[in-house]
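Let me begin by presenting the structure, written as structure tokens, before commenting on it.
For this depiction, one protein chain was excluded, whereas all remaining protein chains were kept in their positions.
Labels run A, B, C, D and E following the written order; every chain starts at residue 1.
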Amino acid sequence: MSDTPKIVRPPHHLVDGIRAMGAATASATLAHMGLRGAAITGPVAWTKGSAVAGPALTLQFMPKREDLYGEGEYMDVEKQLHRHVLYHVEPGDIVVVDARGDMRSGVFGEMMMTYFKGQGGAGMVIDGCLRDWPNIAKLGVPLWIRGVTPNFHTQIDLMPFAVNGPIACGGVTVMPGDIVVADDDGAVVVPAALAEACIAKAKKDHEWEDFSREMLARGGDLRRYYPLSDAARSEYEAWKAKRAGHDPSR
Amino acid sequence: MSDTPKIVRPPHHLVDGIRAMGAATASATLAHMGLRGAAITGPVAWTKGSAVAGPALTLQFMPKREDLYGEGEYMDVEKQLHRHVLYHVEPGDIVVVDARGDMRSGVFGEMMMTYFKGQGGAGMVIDGCLRDWPNIAKLGVPLWIRGVTPNFHTQIDLMPFAVNGPIACGGVTVMPGDIVVADDDGAVVVPAALAEACIAKAKKDHEWEDFSREMLARGGDLRRYYPLSDAARSEYEAWKAKRAGHDPSR
Amino acid sequence: MSDTPKIVRPPHHLVDGIRAMGAATASATLAHMGLRGAAITGPVAWTKGSAVAGPALTLQFMPKREDLYGEGEYMDVEKQLHRHVLYHVEPGDIVVVDARGDMRSGVFGEMMMTYFKGQGGAGMVIDGCLRDWPNIAKLGVPLWIRGVTPNFHTQIDLMPFAVNGPIACGGVTVMPGDIVVADDDGAVVVPAALAEACIAKAKKDHEWEDFSREMLARGGDLRRYYPLSDAARSEYEAWKAKRAGHDPSR
Amino acid sequence: MSDTPKIVRPPHHLVDGIRAMGAATASATLAHMGLRGAAITGPVAWTKGSAVAGPALTLQFMPKREDLYGEGEYMDVEKQLHRHVLYHVEPGDIVVVDARGDMRSGVFGEMMMTYFKGQGGAGMVIDGCLRDWPNIAKLGVPLWIRGVTPNFHTQIDLMPFAVNGPIACGGVTVMPGDIVVADDDGAVVVPAALAEACIAKAKKDHEWEDFSREMLARGGDLRRYYPLSDAARSEYEAWKAKRAGHDPSR
Amino acid sequence: MSDTPKIVRPPHHLVDGIRAMGAATASATLAHMGLRGAAITGPVAWTKGSAVAGPALTLQFMPKREDLYGEGEYMDVEKQLHRHVLYHVEPGDIVVVDARGDMRSGVFGEMMMTYFKGQGGAGMVIDGCLRDWPNIAKLGVPLWIRGVTPNFHTQIDLMPFAVNGPIACGGVTVMPGDIVVADDDGAVVVPAALAEACIAKAKKDHEWEDFSREMLARGGDLRRYYPLSDAARSEYEAWKAKRAGHDPSR
Partner (left out) sequence: MSDTPKIVRPPHHLVDGIRAMGAATASATLAHMGLRGAAITGPVAWTKGSAVAGPALTLQFMPKREDLYGEGEYMDVEKQLHRHVLYHVEPGDIVVVDARGDMRSGVFGEMMMTYFKGQGGAGMVIDGCLRDWPNIAKLGVPLWIRGVTPNFHTQIDLMPFAVNGPIACGGVTVMPGDIVVADDDGAVVVPAALAEACIAKAKKDHEWEDFSREMLARGGDLRRYYPLSDAARSEYEAWKAKRAGHDPSR
């Protein structure tokens, strides 16, 4: 059990491209590509303002069975699988945990989270809870979770069961090595094999969006400015030219 | 479908009177008037510290049916009814949305919300979610919602269905033109026809409340000061006289 | 009904000892002592950063029955039992309320909470909601609740029923006089009779934890430093000696 | 703990009168008397076709606390409070149990239920489950429960806590000695003090209902026959006279 | 309010064709046609063995508001909209009710259901409950409901609001005049405009299914017989020929 599989990380430029999109654009683009349910539901942004993307290391909990997870695990800490997922952490990685939505199990505490941060972990997405929040809060690790609890991970109903296998998290199947992108909207799973196409599809020209936003903020007509109508295109061109004239880089 | 009905707005002094009461007083007063369930349950104050009141524009979502809401809606944006409710927005209006409590549908995103703000909208109450929260947060629009999601409005299970008709939002029937009052306690629906009576009923003399609060804060006896007992009335009169003496406006 | 029982408060040193542990250590230690479900689930830290411990005064709500809780209670405020639990408050006490998880009943409002603070109450844990949050927020009373609502306590489905009897709160049986410890992780019930043993058990030597945390934060190996391995013990001793050398109190 | 209080049983004619009304008429009549929530929600008719009424013996479960309910209870069976409620059973009694809606605790098994039947118990209403259903089914005891489970009563999260005190069952407060009436529509709690008035109120003349039912079944107009319109009254009188003529008892 | 709209009924041959398919085939066929969520979830077959299809008459409930549904409705029964949907019933019709999943409101009782049967109604689908089940059961009307209750329709939280408008029932949008097909699998909504295509699509050759079922029942290989493999086709042809030989109608 203690020799858990490694993951294959996607190329950095794909992770960077997905991070630049943000969760909302990633989810919508995947939906238009035929993958309608890529957004994790349940875990929410717990550290407001964070925005990360990275490859998924996965940890799976299962309902506790005393014959499968007994006293031995407490004796020999190396048998505790929730430790093992952390051994795999490289800078930029995101740990994704299926804790079955349980509100009475704190998957990690302060010491484990300190180690995770020390290894350069980018963030965690947990379909469940953390523990030791008064201390974890100080670490500043980006987190998407359901909540916090004083209980430890195996105190009530769960046991850690597998590392870097497929899991379900918040209603989404996550494969190890998938790219997870998360911000205040929530977390989205981008299959590694679709990342390139997803980035390409989202790069459609939205250059007029800054213009439209400015017009709408001034009380402009939604029908005229969003999406940009033909009637407003010359107005937009003028705006763009003017802005270019003010561009100090010219 | 695209010619949606207008609402009849209640007079400004009624909206102002309800706003001055706040959500808690409005809900309690309506309860004492025989309308016990005027408080919307589910959507919560998302922008803490906001306090608004205004006439309700309504938007109803229904379970998606591909035969009723198809590709055409994506082609012709003017067929998208969630846009139409925004066309009605006048300064001070509140958009109330029945999104069926769905946590996987983001009713509006940044551009729509920018337009809403540009039109002077006072706030939104949504039995469901928004999308693009990292950007919407910057707009400072007062919001009472269930949460946020990366998904767009018709990505999973819903379709916009009607504008400015009766809706149910958080367990309360809302008629277009009703006055919605919302603050950190939540949102309350005041039927336009009851607003005048509701304001009058709440205007019962609570002048001793400032005195009582001060006494309770100092450790005064609850039985003596809340509600104000006969035994404490002369003490209160003295306090009032003294405060009047210190009044710089005299 | 209006002559409600007093509670027996545990000795101050026990309350202090439990407070020093915090909720997470209390919950885990009780679990290792055989009491696996001491953490209240549902009510969450509403006033982030608060950390309190104190003896429990209890208030129980029951489903409203008009024949048991009628107009009389509104006439004669002294018959309203939610007032009576506050009459018992001494400095440091914690009021724990079984409001049945109801999201449509605001157990206390601003005036009652002002009185509670005036009496020196340490905090409240409510399996339900408060009302008047825009005003209560200013009082700074530490709170663990499910939410807030504009409704008052008996507006919809509940009636106050008993004071200082046994209650269930968030899935935990609470006996009056138990020690409640609460922080951002949530609230935990420590039976008064187990407090001494719980404190003793938690006082096991964790002196190396500061060292381990520092090492983990620097990217140290989890296997080496948590728990402290034999291989790292001499390193730890050196660290301790060095820190002692820098101790300005020497 | 083992000396549990007796209940005061209402007079037989009241129990008989309520039984004759049935659950639906009892609930509606109480609602019209101002007691709108007398129907227990959650427990359903498990033994279809049963119809009973009788005084309520009550049993309350609470979340298990190992310090309050320990090994001793298993050693000394007389400490197990769920036995004690059965000691009170007299012919016609109904045992009502607050098992907190728990689906993993079987309140009674075959032997206890055999004893209950042997004592003449009229039925049970349990906000929770039974155990040993393959055997209990053969006893034919009328039951309103949430379900069945292989688990025994204290196997997971609950402990029996009190006998013949006030309880909440399926969202209704039940006082010991209240009259419970139950049939395939569910169970309704009639406060003993309201039984007489409830019976009287329901005895309003519905003699035309048999006539109306017959007319509606033949396709008669709802507006004409339900409630009986003035236009149909002479038709009804004729029907009544004719039926009287056929009455073999005349 | 009391002059409610009529529906347009689909041609009989379409209703007959959909009825012959049954709920499972209708749901799957619509899914393959792009309408993936046509099955109503929540209401279940209450009268086991029934199988019906017919045009939908619709009734919508909304959260009760005392200012919109007051004493007048009790005085003047003709203002009670749940009666009006029944006035429209023609033989073969199915009444579909959005009762908001409420478990404390009994939409119809015995007298209304007797009238419905007298008019030739084919069945009802209710996202909520009925009342008077001990008597309704005897009528034998096919029913898909969530449960039964002793409460009447407006006793707690609902009021009837509209007749023969669009409703949501069990997560499906139902338009008046849609064809509802229901059996022990549940109820499915077939949009009237898709019925013809749905029937045609389902009529694809399944003649080998009887053969395959017989083979599988005897322990035949799933790979060989379902779907019918090329390898088994000659075996099937022989089986068909033999059966034809035994056909007494030849």
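Brief remarks follow.
Rule of thumb we're sticking to: contacts are C-beta pairs under 8 Å (C-beta built on N, C-alpha and C of every residue); 3 or more make two chains touch, one makes a residue touch a chain.
Quick caveat: nothing in here was measured; it's all calculated off a predicted structure.
Though it is not drawn, the left-out chain touches A, D, E in the full complex.
Between the chain not shown and the residues E:H13, E:R36 or E:K203, the one that touches is E:R36.
Interface note for the absent chain: among E:H13, E:K138, E:R213 or E:R233, the touching residue is E:R213. Although one chain is not drawn, its touching partners on chain A can still be listed: residues 34-37, 62-68, 100, 157, 161, 166, 168, 171-173, 175, 191, 193-194. For chain E, the residues in touch with the chain missing from this view are 22-24, 26-28, 31, 36-37, 39, 41, 44-45, 51, 183-186, 188, 209, 212-213, 216-220, 222-223, 225-227.
One chain of the complex is left out; on chain D, the residues touching it are 77-78, 83, 86-87, 103-104, 106, 109-112, 114-115, 117-120, 131-134, 137, 147-152, 155-156.
We take it that only the chains that are shown with their structure count from here on.
Steps from chain A to chain E, minimised over paths through touching chains, total 2. Among the remaining chains, not one touches chain C and also chain D. Between chain D and chain E the CA-based rotation angle works out to 120°, given as a multiple of 5. Measuring from the averaged C-alpha position of chain B to that of chain E gives a distance of 38 Å. With each centre defined as the average position of its C-alpha atoms, the distance from chain A to chain D rounds to 51 Å. Along chain D, residues 36-37 each make contact with two or more other chains.
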